[in-house]
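Left out: one protein chain. Kept in place: all the others.
Showing chain A:
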Amino acid sequence: MAQSNFDRRRINGPEESFQPTFEDDDDETRWKPGNPRRGRGARDIRPIFLTAGLINQANGSAYIETEKTKIACAVYGPRQSKSTTYNEKGRLNVEVKFSPFSCTRRRVPIRDAEDRSVAVQIQQALVPAVRLELLPKSTIDIFITIIENDGIEGCIAAGSVAASAALADAGIEMLGLVASCSAAVVGKEIWLDPTEEEGKASSGTLILAGMPALGTITSVWQSGSMTPADGIKCMEACQERYTDIHAVIAQSLLENAQNNT
């Protein structure tokens, strides 16, 4: 019997597989520390394409695309809680799934450890915003599928934005739309919305989520080495930027509502 994980339900590929290396990875054109950012300004985020109402079967859904990151989100709820204990406040359950073809190295179709950490962060971003006290004994299920992943911080930020649009599409009452932005400290500069390459080159990253309409923050997730002053600068830059993202979410929800009537 093969010692590797022999998955009987799928056609298994070779046990070991390696990503092909390409010849055009030229050393001269590769980014070096000290160089300015390639393709956009330091404080520019990637353009966002967001539509709501993608999945008809779900109560609410949204699809977000920011250059190479593509995420689909579906919201089912509020539905009856499976547990028999009485919950005064509703529960928000977030499940994230990375498609096997989403990253440069193939991910196993079985639920992974990284899936859960992304789900926890997105849940933390949304929980303060949803009015769960109006939904006792209920559960709201949010299913997020990551179709293509370019930078895990960007994924979490885009996932929170898509989930917030999907919740609004489902008609669930919230205190405000949640917008989220990520930042990275590269050398002495602060770059917003880092891609995977840029995230690897940075010394520290930060993801901020909050409600621009109320001016409050719902989740901060920072890792890596940065001075507290840099951290605060990152948060201020993210906060400025997610006000713009809020306008994008509102615009796409408005268009969706207009198309449906």
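In this text, a residue touches a chain if its C-beta (ideal position, glycine included) is under 8 Å from a C-beta of that chain, and two chains touch if they have at least 3 such contacts; residues count from 1.
As a working rule, contacts and distances are computed from a predicted model.
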Candidate names "Ribosomal RNA-processing protein 42", "BHLH domain-containing protein", "U3 small nucleolar RNA-associated protein 4 homolog" or "Elongator complex protein 4"; UniProt protein name, chain not shown: "Ribosomal RNA-processing protein 42"
Residues of chain A (touch criterion as defined above) contacting the omitted chain: 113, 116-117, 120, 124, 127-129, 175, 203-204, 206, 210-211, 214-228, 231-232, 235-236, 239
